[in-house]
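Below, a portion of the complex is reproduced, with chain positions unchanged.
Chain naming follows the written order as A and B, and within any one chain the residues start at number 1.
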Amino acid sequence: MKISFNTWVYSSFPVWLPSYPLEVVIQRLASMGYDGIEIGCASPHAWPDYLSQERRKEVLGHLKQHNLEVSAMLPAPGGGPGVNPSSALKEERAFTVKHYKDVIRLAHEWECPTVIWVAGWAAFGTSQKEAWNYSLEGLQDCARYAKDLGITLVVEPTPADSNLIETADDALMLAEETRESNVKVMFDTFHALYRNEVPSDYVYRMKDKLHHVHISDNDRLPPGQGVGNFDAVLKALKEIDYKGYLSMEVGFHTRQADPDWYAQTSIDFLRSKL
Amino acid sequence: MKISFNTWVYSSFPVWLPSYPLEVVIQRLASMGYDGIEIGCASPHAWPDYLSQERRKEVLGHLKQHNLEVSAMLPAPGGGPGVNPSSALKEERAFTVKHYKDVIRLAHEWECPTVIWVAGWAAFGTSQKEAWNYSLEGLQDCARYAKDLGITLVVEPTPADSNLIETADDALMLAEETRESNVKVMFDTFHALYRNEVPSDYVYRMKDKLHHVHISDNDRLPPGQGVGNFDAVLKALKEIDYKGYLSMEVGFHTRQADPDWYAQTSIDFLRSKL
(Lines give C-alpha, C1' and ligand atoms only; values in the text may rest on other atoms or scores of the structure.)
Protein backbone atom coordinates (compact mmCIF):
# COMPACT_ATOMS: atom_id res chain seq x y z
CA MET A 1 0.00 0.00 0.00
CA LYS A 2 1.14 3.50 -0.81
CA ILE A 3 0.35 6.69 1.04
CA SER A 4 -0.77 9.97 -0.46
CA PHE A 5 -2.19 13.26 0.78
CA ASN A 6 -5.10 15.20 -0.66
CA THR A 7 -4.37 18.89 -1.24
CA TRP A 8 -7.64 20.50 -0.09
CA VAL A 9 -6.20 21.66 3.22
CA TYR A 10 -3.35 23.34 1.31
CA SER A 11 -5.71 24.91 -1.24
CA SER A 12 -8.54 27.47 -1.45
CA PHE A 13 -11.32 24.89 -1.30
CA PRO A 14 -13.69 24.92 0.38
CA VAL A 15 -12.33 27.53 2.82
CA TRP A 16 -10.22 30.21 1.20
CA LEU A 17 -7.29 30.07 3.58
CA PRO A 18 -4.72 28.82 4.21
CA SER A 19 -3.70 28.35 0.57
CA TYR A 20 -0.27 27.37 -0.79
CA PRO A 21 1.08 27.17 -4.33
CA LEU A 22 1.17 23.63 -5.68
CA GLU A 23 5.00 23.60 -5.85
CA VAL A 24 5.21 24.26 -2.13
CA VAL A 25 2.78 21.44 -1.41
CA ILE A 26 4.64 19.00 -3.64
CA GLN A 27 7.92 19.82 -1.93
CA ARG A 28 6.52 19.53 1.57
CA LEU A 29 4.64 16.27 1.07
CA ALA A 30 7.68 14.69 -0.58
CA SER A 31 9.91 15.78 2.28
CA MET A 32 7.56 14.09 4.76
CA GLY A 33 7.90 10.84 2.87
CA TYR A 34 4.61 10.66 1.03
CA ASP A 35 4.52 8.37 -2.01
CA GLY A 36 1.78 10.32 -3.70
CA ILE A 37 -0.28 13.48 -3.85
CA GLU A 38 -4.00 13.55 -4.52
CA ILE A 39 -4.70 16.78 -6.32
CA GLY A 40 -7.94 18.64 -5.76
CA CYS A 41 -8.98 20.32 -8.99
CA ALA A 42 -9.68 23.82 -7.70
CA SER A 43 -7.76 27.03 -8.16
CA PRO A 44 -5.00 27.85 -7.46
CA HIS A 45 -3.82 24.22 -7.79
CA ALA A 46 -5.55 22.62 -10.69
CA TRP A 47 -8.55 24.28 -12.29
CA PRO A 48 -7.94 22.92 -15.80
CA ASP A 49 -8.98 26.11 -17.62
CA TYR A 50 -6.18 28.02 -15.88
CA LEU A 51 -3.39 25.57 -16.76
CA SER A 52 -1.44 26.23 -19.94
CA GLN A 53 0.49 23.38 -21.59
CA GLU A 54 3.67 24.98 -20.31
CA ARG A 55 2.35 25.09 -16.78
CA ARG A 56 1.22 21.45 -16.97
CA LYS A 57 4.73 20.37 -17.96
CA GLU A 58 6.23 22.47 -15.22
CA VAL A 59 4.06 20.75 -12.60
CA LEU A 60 4.95 17.32 -13.98
CA GLY A 61 8.60 18.30 -13.70
CA HIS A 62 8.16 19.23 -10.06
CA LEU A 63 6.45 15.94 -9.37
CA LYS A 64 9.24 13.94 -11.05
CA GLN A 65 11.91 15.96 -9.32
CA HIS A 66 10.41 15.15 -5.93
CA ASN A 67 9.59 11.58 -6.88
CA LEU A 68 5.94 12.10 -6.04
CA GLU A 69 3.18 10.29 -7.90
CA VAL A 70 -0.29 11.75 -8.41
CA SER A 71 -2.44 9.13 -6.72
CA ALA A 72 -5.77 10.54 -7.85
CA MET A 73 -7.49 13.70 -9.00
CA LEU A 74 -10.65 15.01 -7.42
CA PRO A 75 -13.03 17.64 -8.84
CA ALA A 76 -14.41 20.31 -6.49
CA PRO A 77 -18.20 20.21 -6.37
CA GLY A 78 -20.47 22.80 -4.81
CA GLY A 79 -18.77 26.03 -5.85
CA GLY A 80 -20.09 28.58 -8.34
CA PRO A 81 -20.47 26.26 -11.34
CA GLY A 82 -21.72 23.45 -9.10
CA VAL A 83 -20.37 20.60 -11.23
CA ASN A 84 -23.20 18.47 -9.87
CA PRO A 85 -23.57 15.56 -12.32
CA SER A 86 -27.13 15.01 -11.13
CA SER A 87 -28.27 18.60 -11.43
CA ALA A 88 -31.69 19.24 -12.90
CA LEU A 89 -30.08 21.91 -15.14
CA LYS A 90 -28.96 20.50 -18.45
CA GLU A 91 -26.42 23.33 -18.78
CA GLU A 92 -24.81 22.31 -15.50
CA ARG A 93 -24.74 18.65 -16.45
CA ALA A 94 -23.13 19.46 -19.80
CA PHE A 95 -20.46 21.63 -18.18
CA THR A 96 -19.86 18.99 -15.53
CA VAL A 97 -19.14 16.28 -18.10
CA LYS A 98 -16.88 18.65 -20.01
CA HIS A 99 -15.08 19.56 -16.78
CA TYR A 100 -14.61 15.91 -15.78
CA LYS A 101 -13.14 15.21 -19.20
CA ASP A 102 -10.75 18.13 -18.73
CA VAL A 103 -9.75 16.66 -15.38
CA ILE A 104 -9.34 13.20 -16.92
CA ARG A 105 -7.05 14.61 -19.60
CA LEU A 106 -5.08 16.49 -16.97
CA ALA A 107 -4.77 13.28 -14.93
CA HIS A 108 -3.41 11.58 -18.03
CA GLU A 109 -0.85 14.33 -18.53
CA TRP A 110 0.27 14.09 -14.93
CA GLU A 111 0.47 10.27 -15.14
CA CYS A 112 -2.28 9.84 -12.59
CA PRO A 113 -4.27 6.59 -12.89
CA THR A 114 -7.45 7.56 -11.05
CA VAL A 115 -10.16 10.24 -11.12
CA ILE A 116 -12.82 10.36 -8.43
CA TRP A 117 -16.48 10.54 -9.46
CA VAL A 118 -18.41 12.63 -6.97
CA ALA A 119 -21.83 11.47 -8.02
CA GLY A 120 -23.82 14.56 -7.05
CA TRP A 121 -26.92 15.34 -5.07
CA ALA A 122 -30.64 15.66 -5.60
CA ALA A 123 -31.91 19.19 -4.99
CA PHE A 124 -35.49 19.83 -3.89
CA GLY A 125 -37.77 18.91 -6.76
CA THR A 126 -35.46 16.33 -8.29
CA SER A 127 -36.29 12.72 -7.46
CA GLN A 128 -33.59 10.31 -6.32
CA LYS A 129 -34.20 8.24 -9.45
CA GLU A 130 -33.79 11.20 -11.80
CA ALA A 131 -30.62 12.25 -10.02
CA TRP A 132 -29.29 8.70 -10.23
CA ASN A 133 -29.99 8.53 -13.95
CA TYR A 134 -28.34 11.89 -14.63
CA SER A 135 -25.24 10.84 -12.70
CA LEU A 136 -25.13 7.47 -14.42
CA GLU A 137 -25.38 9.05 -17.85
CA GLY A 138 -22.55 11.47 -17.11
CA LEU A 139 -20.42 8.74 -15.60
CA GLN A 140 -20.82 6.51 -18.64
CA ASP A 141 -19.86 9.33 -20.96
CA CYS A 142 -16.77 10.16 -18.92
CA ALA A 143 -15.82 6.51 -18.45
CA ARG A 144 -15.65 5.94 -22.19
CA TYR A 145 -13.50 9.03 -22.56
CA ALA A 146 -11.24 7.91 -19.71
CA LYS A 147 -10.85 4.38 -21.02
CA ASP A 148 -8.84 5.46 -24.04
CA LEU A 149 -6.48 7.34 -21.73
CA GLY A 150 -6.06 4.41 -19.35
CA ILE A 151 -7.78 6.21 -16.49
CA THR A 152 -10.03 4.52 -13.93
CA LEU A 153 -13.01 6.39 -12.49
CA VAL A 154 -13.96 5.57 -8.92
CA VAL A 155 -17.37 6.22 -7.37
CA GLU A 156 -17.23 7.50 -3.79
CA PRO A 157 -20.08 7.38 -1.28
CA THR A 158 -20.34 10.88 0.24
CA PRO A 159 -23.21 10.73 2.71
CA ALA A 160 -21.90 13.58 4.87
CA ASP A 161 -22.31 16.02 2.00
CA SER A 162 -24.89 14.58 -0.33
CA ASN A 163 -27.98 12.42 -0.67
CA LEU A 164 -27.41 10.21 -3.70
CA ILE A 165 -24.51 7.76 -3.27
CA GLU A 166 -24.44 7.20 0.46
CA THR A 167 -23.38 3.59 0.99
CA ALA A 168 -20.93 0.99 -0.28
CA ASP A 169 -23.80 -0.67 -2.11
CA ASP A 170 -24.96 2.57 -3.74
CA ALA A 171 -21.46 3.07 -5.14
CA LEU A 172 -21.19 -0.54 -6.31
CA MET A 173 -24.57 -0.38 -7.99
CA LEU A 174 -23.87 2.86 -9.83
CA ALA A 175 -20.49 1.54 -10.99
CA GLU A 176 -22.01 -1.72 -12.14
CA GLU A 177 -24.82 -0.04 -14.05
CA THR A 178 -22.28 1.74 -16.26
CA ARG A 179 -21.13 -1.63 -17.63
CA GLU A 180 -17.72 -0.02 -18.14
CA SER A 181 -14.71 -1.96 -16.88
CA ASN A 182 -12.78 1.16 -15.89
CA VAL A 183 -15.37 2.26 -13.35
CA LYS A 184 -14.60 1.07 -9.85
CA VAL A 185 -15.33 2.24 -6.30
CA MET A 186 -13.63 3.78 -3.29
CA PHE A 187 -14.64 4.80 0.20
CA ASP A 188 -13.69 7.40 2.77
CA THR A 189 -13.41 6.34 6.40
CA PHE A 190 -14.80 9.75 7.42
CA HIS A 191 -18.01 9.21 5.50
CA ALA A 192 -18.39 5.70 6.93
CA LEU A 193 -18.01 7.11 10.45
CA TYR A 194 -20.51 9.86 9.61
CA ARG A 195 -23.04 7.11 8.95
CA ASN A 196 -22.14 5.45 12.25
CA GLU A 197 -20.90 2.52 10.24
CA VAL A 198 -17.80 0.36 10.61
CA PRO A 199 -15.16 1.48 8.08
CA SER A 200 -13.56 -1.95 7.73
CA ASP A 201 -16.92 -3.32 6.59
CA TYR A 202 -16.53 -1.21 3.45
CA VAL A 203 -13.31 -3.02 2.57
CA TYR A 204 -14.95 -6.44 2.77
CA ARG A 205 -18.02 -5.24 0.87
CA MET A 206 -16.13 -3.52 -1.96
CA LYS A 207 -13.31 -6.07 -2.15
CA ASP A 208 -12.06 -6.55 -5.71
CA LYS A 209 -13.88 -3.41 -6.88
CA LEU A 210 -12.02 -1.27 -4.32
CA HIS A 211 -9.58 0.93 -6.21
CA HIS A 212 -8.83 3.89 -3.92
CA VAL A 213 -9.25 4.77 -0.22
CA HIS A 214 -9.66 8.07 1.60
CA ILE A 215 -8.34 8.01 5.15
CA SER A 216 -9.67 10.48 7.72
CA ASP A 217 -10.72 10.21 11.32
CA ASN A 218 -13.97 11.77 12.54
CA ASP A 219 -14.13 15.57 12.26
CA ARG A 220 -11.59 15.34 9.40
CA LEU A 221 -8.83 14.71 11.95
CA PRO A 222 -5.67 12.80 11.01
CA PRO A 223 -6.09 9.06 11.54
CA GLY A 224 -5.41 8.14 15.15
CA GLN A 225 -6.61 11.49 16.52
CA GLY A 226 -10.25 10.52 16.77
CA VAL A 227 -12.38 7.43 17.27
CA GLY A 228 -11.79 5.55 14.00
CA ASN A 229 -10.49 1.98 14.21
CA PHE A 230 -7.69 2.07 11.63
CA ASP A 231 -6.14 -1.17 12.83
CA ALA A 232 -9.25 -2.92 11.60
CA VAL A 233 -9.21 -1.02 8.29
CA LEU A 234 -5.56 -1.89 7.62
CA LYS A 235 -6.11 -5.52 8.62
CA ALA A 236 -9.04 -5.76 6.22
CA LEU A 237 -7.05 -4.14 3.42
CA LYS A 238 -4.25 -6.65 3.90
CA GLU A 239 -6.73 -9.51 3.90
CA ILE A 240 -8.12 -8.47 0.51
CA ASP A 241 -4.55 -7.81 -0.70
CA TYR A 242 -5.22 -4.16 -1.52
CA LYS A 243 -2.33 -2.61 -3.45
CA GLY A 244 -3.65 0.89 -4.03
CA TYR A 245 -3.29 4.20 -2.28
CA LEU A 246 -4.31 5.26 1.19
CA SER A 247 -4.98 8.93 0.60
CA MET A 248 -5.40 11.29 3.52
CA GLU A 249 -8.32 13.69 3.09
CA VAL A 250 -8.15 15.71 6.30
CA GLY A 251 -8.33 19.18 7.81
CA PHE A 252 -9.85 21.02 4.87
CA HIS A 253 -13.07 21.96 6.64
CA THR A 254 -11.63 24.76 8.72
CA ARG A 255 -9.50 27.83 8.27
CA GLN A 256 -7.91 26.99 11.61
CA ALA A 257 -6.01 24.05 10.12
CA ASP A 258 -2.23 23.95 10.00
CA PRO A 259 -1.82 21.80 6.88
CA ASP A 260 1.65 20.54 7.75
CA TRP A 261 0.44 19.30 11.13
CA TYR A 262 -2.32 17.34 9.40
CA ALA A 263 0.08 15.89 6.84
CA GLN A 264 2.86 15.02 9.27
CA THR A 265 0.58 13.58 11.96
CA SER A 266 -1.21 11.44 9.38
CA ILE A 267 1.88 9.88 7.87
CA ASP A 268 3.54 9.33 11.24
CA PHE A 269 0.50 7.37 12.35
CA LEU A 270 0.23 5.29 9.19
CA ARG A 271 3.96 4.52 8.93
CA SER A 272 3.85 3.24 12.51
CA LYS A 273 1.07 0.84 11.51
CA LEU A 274 2.33 -0.44 8.15
CA MET B 1 -34.96 50.61 5.04
CA LYS B 2 -35.95 47.53 3.08
CA ILE B 3 -35.38 43.91 4.01
CA SER B 4 -33.94 41.21 1.78
CA PHE B 5 -32.66 37.69 2.19
CA ASN B 6 -29.50 36.20 0.67
CA THR B 7 -30.08 32.87 -1.08
CA TRP B 8 -26.98 30.91 0.00
CA VAL B 9 -28.87 28.85 2.57
CA TYR B 10 -31.39 27.90 -0.14
CA SER B 11 -28.64 27.06 -2.65
CA SER B 12 -25.74 24.63 -3.18
CA PHE B 13 -23.09 26.99 -1.88
CA PRO B 14 -20.99 26.42 0.05
CA VAL B 15 -22.62 23.23 1.33
CA TRP B 16 -24.40 21.21 -1.28
CA LEU B 17 -27.67 20.68 0.56
CA PRO B 18 -30.31 21.73 1.13
CA SER B 19 -30.83 23.30 -2.30
CA TYR B 20 -34.02 24.70 -3.79
CA PRO B 21 -34.83 25.99 -7.27
CA LEU B 22 -34.79 29.79 -7.50
CA GLU B 23 -38.53 29.94 -8.21
CA VAL B 24 -39.30 28.20 -4.93
CA VAL B 25 -37.06 30.63 -3.06
CA ILE B 26 -38.65 33.65 -4.69
CA GLN B 27 -42.12 32.39 -3.82
CA ARG B 28 -41.25 31.59 -0.22
CA LEU B 29 -39.41 34.84 0.54
CA ALA B 30 -42.19 36.88 -1.00
CA SER B 31 -44.82 35.04 1.04
CA MET B 32 -42.89 35.89 4.23
CA GLY B 33 -43.02 39.56 3.34
CA TYR B 34 -39.49 40.22 2.17
CA ASP B 35 -39.00 43.29 -0.02
CA GLY B 36 -35.98 41.88 -1.76
CA ILE B 37 -33.86 38.85 -2.55
CA GLU B 38 -30.07 38.93 -2.64
CA ILE B 39 -29.06 36.36 -5.21
CA GLY B 40 -25.90 34.32 -4.75
CA CYS B 41 -24.33 33.66 -8.15
CA ALA B 42 -23.78 29.92 -7.86
CA SER B 43 -25.53 27.05 -9.53
CA PRO B 44 -28.36 26.11 -9.52
CA HIS B 45 -29.55 29.70 -8.93
CA ALA B 46 -27.44 32.05 -10.94
CA TRP B 47 -24.19 30.87 -12.50
CA PRO B 48 -24.30 33.21 -15.50
CA ASP B 49 -22.94 30.68 -18.01
CA TYR B 50 -25.91 28.42 -17.36
CA LEU B 51 -28.60 31.07 -17.90
CA SER B 52 -30.04 31.45 -21.37
CA GLN B 53 -31.74 34.69 -22.35
CA GLU B 54 -35.04 32.87 -22.09
CA ARG B 55 -34.27 31.69 -18.60
CA ARG B 56 -33.22 35.17 -17.52
CA LYS B 57 -36.53 36.59 -18.66
CA GLU B 58 -38.39 33.81 -16.93
CA VAL B 59 -36.69 34.61 -13.62
CA LEU B 60 -37.44 38.30 -14.03
CA GLY B 61 -41.06 37.38 -14.61
CA HIS B 62 -41.16 35.40 -11.37
CA LEU B 63 -39.64 38.32 -9.50
CA LYS B 64 -42.21 40.76 -10.89
CA GLN B 65 -45.06 38.38 -10.25
CA HIS B 66 -44.08 38.10 -6.59
CA ASN B 67 -43.24 41.78 -6.33
CA LEU B 68 -39.73 40.99 -5.13
CA GLU B 69 -36.73 43.18 -5.94
CA VAL B 70 -33.21 41.87 -6.32
CA SER B 71 -31.39 43.82 -3.64
CA ALA B 72 -27.90 42.73 -4.63
CA MET B 73 -25.95 40.03 -6.40
CA LEU B 74 -23.04 38.23 -4.84
CA PRO B 75 -20.40 36.09 -6.59
CA ALA B 76 -19.35 32.80 -4.96
CA PRO B 77 -15.62 32.77 -4.22
CA GLY B 78 -13.60 29.77 -3.19
CA GLY B 79 -15.03 27.05 -5.42
CA GLY B 80 -13.27 25.32 -8.30
CA PRO B 81 -12.48 28.44 -10.38
CA GLY B 82 -11.66 30.44 -7.24
CA VAL B 83 -12.75 33.80 -8.61
CA ASN B 84 -10.23 35.39 -6.27
CA PRO B 85 -9.51 38.90 -7.67
CA SER B 86 -6.20 38.96 -5.87
CA SER B 87 -4.97 35.58 -7.03
CA ALA B 88 -1.33 35.29 -8.10
CA LEU B 89 -2.56 33.48 -11.23
CA LYS B 90 -3.18 35.83 -14.10
CA GLU B 91 -5.57 33.28 -15.63
CA GLU B 92 -7.68 33.33 -12.49
CA ARG B 93 -7.70 37.11 -12.30
CA ALA B 94 -8.77 37.35 -15.93
CA PHE B 95 -11.58 34.87 -15.45
CA THR B 96 -12.64 36.63 -12.26
CA VAL B 97 -13.03 39.98 -14.01
CA LYS B 98 -14.92 38.34 -16.84
CA HIS B 99 -17.16 36.57 -14.34
CA TYR B 100 -17.87 39.76 -12.40
CA LYS B 101 -18.83 41.47 -15.61
CA ASP B 102 -21.18 38.59 -16.41
CA VAL B 103 -22.71 39.04 -12.96
CA ILE B 104 -23.00 42.79 -13.45
CA ARG B 105 -24.80 42.29 -16.74
CA LEU B 106 -27.10 39.76 -15.11
CA ALA B 107 -27.79 42.21 -12.29
CA HIS B 108 -28.71 44.78 -14.90
CA GLU B 109 -31.10 42.37 -16.58
CA TRP B 110 -32.74 41.56 -13.27
CA GLU B 111 -33.01 45.26 -12.36
CA CYS B 112 -30.68 44.85 -9.42
CA PRO B 113 -28.73 48.01 -8.44
CA THR B 114 -25.84 46.48 -6.52
CA VAL B 115 -23.08 43.88 -6.96
CA ILE B 116 -20.85 42.91 -4.06
CA TRP B 117 -17.07 42.98 -4.54
CA VAL B 118 -15.48 40.19 -2.54
CA ALA B 119 -11.98 41.54 -2.70
CA GLY B 120 -10.10 38.28 -2.37
CA TRP B 121 -7.31 36.87 -0.25
CA ALA B 122 -3.55 36.59 -0.32
CA ALA B 123 -2.33 33.02 -0.61
CA PHE B 124 1.06 31.94 0.76
CA GLY B 125 3.73 33.64 -1.33
CA THR B 126 1.63 36.63 -2.33
CA SER B 127 2.24 39.83 -0.37
CA GLN B 128 -0.65 41.86 0.97
CA LYS B 129 0.43 44.74 -1.25
CA GLU B 130 0.43 42.61 -4.41
CA ALA B 131 -2.97 41.17 -3.51
CA TRP B 132 -4.33 44.68 -2.88
CA ASN B 133 -3.12 45.90 -6.22
CA TYR B 134 -4.55 42.91 -8.08
CA SER B 135 -7.90 43.44 -6.41
CA LEU B 136 -7.87 47.18 -7.05
CA GLU B 137 -7.05 46.67 -10.71
CA GLY B 138 -9.93 44.20 -11.15
CA LEU B 139 -12.32 46.40 -9.25
CA GLN B 140 -11.53 49.44 -11.40
CA ASP B 141 -12.06 47.46 -14.56
CA CYS B 142 -15.40 46.11 -13.33
CA ALA B 143 -16.52 49.48 -11.95
CA ARG B 144 -16.14 51.12 -15.35
CA TYR B 145 -18.12 48.31 -16.91
CA ALA B 146 -20.79 48.63 -14.24
CA LYS B 147 -21.10 52.39 -14.48
CA ASP B 148 -22.60 52.28 -17.94
CA LEU B 149 -25.22 49.85 -16.68
CA GLY B 150 -26.06 51.95 -13.62
CA ILE B 151 -24.74 49.37 -11.18
CA THR B 152 -22.94 50.16 -7.94
CA LEU B 153 -20.16 47.92 -6.69
CA VAL B 154 -19.76 47.62 -2.93
CA VAL B 155 -16.61 46.48 -1.17
CA GLU B 156 -17.25 44.20 1.83
CA PRO B 157 -14.77 43.53 4.63
CA THR B 158 -14.69 39.73 5.10
CA PRO B 159 -12.20 39.07 7.91
CA ALA B 160 -13.75 35.76 8.93
CA ASP B 161 -12.87 34.25 5.56
CA SER B 162 -10.01 36.25 4.15
CA ASN B 163 -6.96 38.36 4.90
CA LEU B 164 -7.14 41.35 2.60
CA ILE B 165 -10.10 43.66 3.29
CA GLU B 166 -10.71 43.13 6.97
CA THR B 167 -11.93 46.47 8.36
CA ALA B 168 -14.21 49.36 7.58
CA ASP B 169 -11.15 51.41 6.71
CA ASP B 170 -9.70 48.75 4.40
CA ALA B 171 -12.96 48.76 2.45
CA LEU B 172 -13.17 52.54 2.36
CA MET B 173 -9.56 52.87 1.20
CA LEU B 174 -9.92 50.30 -1.58
CA ALA B 175 -13.12 51.95 -2.78
CA GLU B 176 -11.55 55.39 -2.70
CA GLU B 177 -8.45 54.30 -4.56
CA THR B 178 -10.57 53.26 -7.54
CA ARG B 179 -11.60 56.92 -7.98
CA GLU B 180 -14.84 55.60 -9.43
CA SER B 181 -18.05 57.14 -8.13
CA ASN B 182 -20.03 53.90 -8.40
CA VAL B 183 -17.80 52.04 -5.95
CA LYS B 184 -19.09 52.16 -2.41
CA VAL B 185 -18.87 50.00 0.71
CA MET B 186 -20.95 47.71 2.87
CA PHE B 187 -20.44 45.66 6.00
CA ASP B 188 -21.71 42.45 7.54
CA THR B 189 -22.54 42.39 11.25
CA PHE B 190 -21.24 38.80 11.40
CA HIS B 191 -17.78 39.80 10.22
CA ALA B 192 -17.72 42.74 12.67
CA LEU B 193 -18.60 40.36 15.51
CA TYR B 194 -15.92 37.94 14.29
CA ARG B 195 -13.36 40.69 14.89
CA ASN B 196 -14.84 41.39 18.34
CA GLU B 197 -15.80 44.80 17.10
CA VAL B 198 -18.95 46.84 17.63
CA PRO B 199 -21.16 46.52 14.53
CA SER B 200 -22.76 49.95 14.96
CA ASP B 201 -19.28 51.52 14.74
CA TYR B 202 -19.21 50.42 11.10
CA VAL B 203 -22.30 52.47 10.36
CA TYR B 204 -20.77 55.64 11.75
CA ARG B 205 -17.44 55.00 10.05
CA MET B 206 -18.86 54.18 6.61
CA LYS B 207 -21.69 56.72 6.77
CA ASP B 208 -22.43 58.26 3.38
CA LYS B 209 -20.38 55.58 1.59
CA LEU B 210 -22.52 52.83 3.12
CA HIS B 211 -24.60 51.34 0.33
CA HIS B 212 -25.61 47.84 1.52
CA VAL B 213 -25.70 45.93 4.81
CA HIS B 214 -25.50 42.22 5.62
CA ILE B 215 -27.32 41.26 8.79
CA SER B 216 -26.34 38.11 10.67
CA ASP B 217 -25.85 37.25 14.30
CA ASN B 218 -22.79 35.31 15.46
CA ASP B 219 -22.56 31.73 14.09
CA ARG B 220 -24.62 32.90 11.10
CA LEU B 221 -27.74 32.81 13.28
CA PRO B 222 -30.74 35.00 12.48
CA PRO B 223 -30.48 38.39 14.15
CA GLY B 224 -31.73 38.20 17.71
CA GLN B 225 -30.69 34.56 18.20
CA GLY B 226 -27.12 35.34 19.27
CA VAL B 227 -25.16 38.09 20.96
CA GLY B 228 -25.29 40.89 18.37
CA ASN B 229 -26.68 44.28 19.45
CA PHE B 230 -29.05 45.00 16.58
CA ASP B 231 -30.85 47.78 18.43
CA ALA B 232 -27.63 49.78 18.24
CA VAL B 233 -27.12 48.93 14.56
CA LEU B 234 -30.66 50.00 13.63
CA LYS B 235 -30.35 53.17 15.70
CA ALA B 236 -27.11 54.09 13.95
CA LEU B 237 -28.63 53.37 10.54
CA LYS B 238 -31.55 55.66 11.32
CA GLU B 239 -29.18 58.36 12.49
CA ILE B 240 -27.28 58.35 9.20
CA ASP B 241 -30.61 58.15 7.35
CA TYR B 242 -29.70 54.89 5.63
CA LYS B 243 -32.23 54.06 2.90
CA GLY B 244 -30.76 50.86 1.52
CA TYR B 245 -31.31 47.20 2.16
CA LEU B 246 -30.79 45.14 5.28
CA SER B 247 -29.95 41.82 3.74
CA MET B 248 -29.90 38.67 5.84
CA GLU B 249 -26.92 36.43 5.14
CA VAL B 250 -27.52 33.59 7.55
CA GLY B 251 -27.50 29.81 7.98
CA PHE B 252 -25.53 28.92 4.86
CA HIS B 253 -22.57 27.40 6.70
CA THR B 254 -24.25 24.12 7.61
CA ARG B 255 -26.24 21.37 5.97
CA GLN B 256 -28.33 21.25 9.15
CA ALA B 257 -30.05 24.52 8.31
CA ASP B 258 -33.78 24.72 7.65
CA PRO B 259 -33.77 27.73 5.32
CA ASP B 260 -37.36 28.74 6.01
CA TRP B 261 -36.63 28.91 9.74
CA TYR B 262 -33.74 31.24 9.12
CA ALA B 263 -35.74 33.43 6.78
CA GLN B 264 -38.88 33.59 8.92
CA THR B 265 -37.06 34.10 12.21
CA SER B 266 -34.95 36.87 10.70
CA ILE B 267 -37.83 38.87 9.27
CA ASP B 268 -39.97 38.41 12.37
CA PHE B 269 -37.15 39.91 14.43
CA LEU B 270 -36.47 42.82 12.12
CA ARG B 271 -40.14 43.70 11.54
CA SER B 272 -40.56 43.86 15.32
CA LYS B 273 -37.72 46.38 15.48
CA LEU B 274 -38.51 48.63 12.52
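Methods note: a residue touches a chain if its C-beta (ideal position, glycine included) is under 8 Å from a C-beta of that chain, and two chains touch if they have at least 3 such contacts.
All values derive from a computational prediction rather than experimental measurement.
Visitor: Fill in the total copies of the single sequence across the complete complex, 2 being in place.
Guide: The complete complex, not just the displayed part, contains 4 copies.
Convention: only the chains that are shown with their structure count from here on.
Visitor: When the Cα trace of chain A is superposed on that of chain B, what is the rotation angle, expressed as a multiple of 5 degrees?
Guide: Result for this pair is 180 degrees.
Visitor: Please tell me the distance, in whole Å, between the geometric centres of chain A and chain B computed from their C-alpha atoms.
Guide: Chain centres of chain A and chain B, defined by C-alpha means, are spaced 31 Å apart.
Visitor: Under the definition above, what is the set of chain B residues touching chain A in their complex?
Guide: 12-21, 24, 41-44, 47, 49-52, 75-84, 87-89, 91-92, 95, 99, 121, 123-125, 161-163, 255
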